[in-house]
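Notes follow the structure.
With one protein chain removed, the remaining protein chains of the complex are shown where they sit.
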Amino acid sequence: MRLKTDLTTLAMWAIGGVILLAIVIGSVATLRAGGLSARAWRDLVVFGLAQGSLYALIALGYTLVYGILRMINFAHGEVFTAGAFTAYFAAVPLFSSPRFNGRAGELPLVGGLVAALGPEHPVIVGVKLLLLLAVSMGASVTVAVLLERIAYRPLRRAPRLVPLITAIGASIFLQYTFAGLYGSNPQTYPDVPLLAGKTTVLGVEILRAQLLVIVAAALLMAVLVFLVQYTRTGQAMRAVSEDKDTAALMGIDVDAVIVRTFIVGGALAGAAGLLYALLNKQVHFYMGFQPGLKAFTAAVLGGIGNVPGAMLGGLFLRLFESVGPSLFLQGLKIPAAYQLKDAIAFTMLVLILIFRPTGILGERLGAKRA
Amino acid sequence: MSRSLLQHPSLRSGLIAGLVTVFLGLVGFLSAFQDDALLVGHLLGANRSLTLGTAVVLAALIWAGARAAPAGRPGWPAPRGPLYGALAGLVAALVLAAFARLGRSVDLRAIFPKASPELYDMVAFSGGAFAGEAGWELLRLLILGAAMGLLGALWQGLAPRSRRLATPAILLVLGLGVFAEQFLLVLAHNGIAEHFRGWLFLKGGGLAAPGAILVAVLAVAAGLAAERGWTPRQALARQAPARRRAILSLGWTLALALTLVLPWLLGSYHSDVLDTVGLYALMGLGLNIVVGFAGMLDLGYVAFFALGAYTAAVLTSKESFLAPCIRLVEGVCAEHMPLTGFWVAVPAAVLVAGLGGVLLGIPVLKMRGDYLAIITLGFGEIIRILAQSDWLRPYLGGSQGIAGIAPATIPFSGIAVAGLRKPQLLFYLILAACLLAVFIARRLRDSRLGRAWMAIREDEDVAEAMGIHLVMTKLMAFGTGAALAGLAGTLFGVKLTTIYPHSFALLVSINILALIIVGGMGSIAGVMVGALVLVGLPELLRDFQDFRWMAFGAVLVWMMLNRPEGLLPDAERRRELRPEGAPAAAD
Partner (left out) sequence: MSEAMLSIQKLTKRFGGLTAVDDISIEVPERSIYAVIGPNGAGKTTLFNCITGFYRPEEGAVRLAGGGNLERLRPDEIARLGVTRTYQNIRLFADLTALENVQIGLHHRLRTGLVGAILRPPAARREEAWALGEARRLLAYVDLAEEGDQVARNLPYGAQRRLEIARALATEPRLLLLDEPTAGMNPNETAEMIDFIRRLRDDLGLTVLLIEHDMKVIMTVSQRITVMDFGQKIAEGTPAEIQANPRVIEAYLGRGAAAAGKGV
């Protein structure tokens, strides 16, 4: 009888051990062989940080909703797509039509201003980017709120698998809705002046778009932490995540708090969507799927329901994905290691759920048992 | 004031119907079906056809009227029904008119590629034979909307009995119309299509008016007969027990015989569709053991399908890296082992997939509910990524996949399942596999193991406290489900003769899950129905392909909101999936 217990546990640890060993051997082999130059490594790290802060923003949406509803909002990746894809249709005129770039006078006031300052003036570019951010966040928030209202709210008391299946259905539906509405071909974002090329920060060369992403993500996360920790809404959110029924007894409008949670999560996803599009240039209808899965992994990594955990998880996961293939897979003599990048994230997920199911920082925002 | 106005049923229903129609137009749904003639008839001096796309717009208007005017609803006396219905239709028509107007003045195509002038003509019922002045066009649209809304309201006001009789008739006519082309193909295959042309089906597809009327009359007659107890079931109940058994067994024999000749009646193309349905049903039966019986949401089920397919491919393909070894073995013992190729690959694939299920299961089965779902999804993706990678290309062929998979053979006859009759022959293999899976699923459900799975599904902690070894019991569900997927994978490889990694995408898992859910989780008959509806129909309705996934998503959400137990539920699951005390249908 004891033997069986030990077998399953042993098998789990054996699988984990083998993977860890492979990572170590691979890394050592790569490092001994010389591998990439220091500069190439640094680029990989910077790339990982920039993409990782996007993951973190999306992961926050998963974590917030999970903290409050105990459900995986599987369609969150599509909330992200909604922002990025919708903003594309604003980005095209804003950055490539002559009307908004100071070459035609159809809109006297705007056109004049743009003409006077020049389309590459930081203020003009900043205002346009803020406009895009508004569009992107607006689209994402709309989708998130509709999702909550139509698909999730009627299922508050349903067994756990029911909302999850609903969310999966909503995710597929939204993906193919975008494909139907906006077309199934990838679209390329226009070039944004000032964001092209590189700059140097603290002696490190970095793409300007990457810099923008990292700074914007950090700002947004700071705003979120402030919101959760120091505002009444944040207080209500934390109360609801501890215990919905008690919170309701205390006079908190639980439904309103849940809607606000979806708004906050949606806004972050929308921002992430725009930043993603500025960084990677391409948008398409299933663009949210992989980042969504990865961000969920990141949320679990940091401890789902845990706000700082989601941020840390996002950064860590993407860093690992970025550096990993070159670091240990190449050392294992695996050809075209970058192809396995996505497998790394899922392997991480498996490892974490085996060894530390509560994540790096542990579950929070109302720890749940069992 | 404005709030109470918004609450008005006419306004709400009209807006919803109008906006949904606009949505369907923008995603391209309406235009995609603009070429499918449903009904063709002589009207206003010319042959005119009702297309599926137009029918959807009309249905939306009728729906608005029906929804706005529920008969005898408290607070809204029935006499107002027709008025409210007409108003709702009018509102919906206004939305459509506004959309058409907007679309014609601003080019929406920069954002929505499907927003074509044809779409505006379609939703506004203008253009072509209806071309005319703008004002006249608007008036006509509004009158049409109001009339359709009125129709909906009148429908709602019909006695339940009349509706009960009319519904099947309408559905039958629509079904025949939608699938007219398919019916004609099957009839042509049997050389009797000419007998049905002209009066039932028309050349270009679609149902002819006399045929439609005949079908409707027959359906109503059948309904009337059923009311008087003239159904086969009741007729059977009137027989003496011994005779009843005899009739029943005769019926079963006939059904079996019909199933056996079915592929030859249907012809190659439709047999191929049937094969696909069968494969999905097979996988559905396997996943049903995991999800329906044991309550574990597995989103990576396709991984085992892939394991089975790749195992079979590696063992039987001429291009496989193992091919030299296999030839060697065959050369040595071909005389003693006549069964090589397919019949060796089947048990091997089942074994590999089943073992894969157990191995992957060990680390993940300690997770609960939604964690399990995500982690299995991750596993499914890992398998696909690995199969696609250059790393394993020497063995699995990378993104090129493995071609040249050997055909199956019908045992003891030496007939190879290949060539022109392949879909028909393959049907028998798939049918046998499905019957086997049904047998296994039923036996397991009614056993100690099945009860342990139900216990785990209901309450894991208590199940464990009652002496059930959770990991072992779950592993058995996982392993059995995986083994059936492996079997399906082998047949899949044989069917296509080439397998690619992209055949094993996440959407396949979702597809199988959806068919289980639509059929009814845990219900074996439900899996069959689900496979027919979710796999068969989209295959037949080619224009529907583009909207297949969107519809799947919508169906999943709708089912979970309104009918979580599925179309053909298993008794226990129905009880379980209804939250305490909730009525059967929320509004």
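Every chain is named by a letter (A and B) in the order it is written, and numbering of its residues begins at 1.
In this section, a residue touches a chain if its C-beta (ideal position, glycine included) is under 8 Å from a C-beta of that chain, and two chains touch if they have at least 3 such contacts.
Predicted model, so just to flag it, every value in this text is computed and none were measured.
Undergrad: Out of B:L444, B:L496 or B:L567, which is the one that touches the chain we can't see?
TA: Per the contact definition at the top, the residue touching the missing chain is B:L444.
Undergrad: Of the residues B:A32, B:A455 or B:I499, which one touches the chain left out of the display?
TA: Reading the full complex, the residue touching the unseen chain is B:A455.
Undergrad: Check the options B:V20, B:L470 or B:A554 and report the residue that touches the missing chain.
TA: B:L470
Undergrad: On subunit B, where is the contact patch with the chain that was removed from view?
TA: Answer for subunit B: residues 439-440, 443-444, 447-452, 454-455, 458-459, 461-470, 476, 479-480, 572, 575-576 touch the chain left out.
In this text, only the chains that are shown with their structure count from here on.
Undergrad: Report the inter-centroid distance (CA atoms only) between subunit A and subunit B in whole Å.
TA: That pair's centroid distance is 33 Å.
Undergrad: In their complex, what parts of subunit A are in touch with subunit B?
TA: Residues 4, 8, 11-12, 15-16, 71-72, 89, 92, 150-151, 154-155, 157-166, 168-177, 179-183, 293, 296-297, 300, 334-337, 339-340, 342-343, 345-347, 349-350, 353-354, 357, 370.
Undergrad: Sort out for me which residues of subunit B touch subunit A in the complex.
TA: My answer: residues 26-29, 110-114, 295, 297, 299, 362-364, 366-367, 369-371, 373-375, 377-379, 381-382, 385-386, 388-391, 461, 469, 471-472, 507, 510, 513-514, 517, 546-547, 549-550, 552-557, 560-561, 564, 576-577, 579-580, 586.
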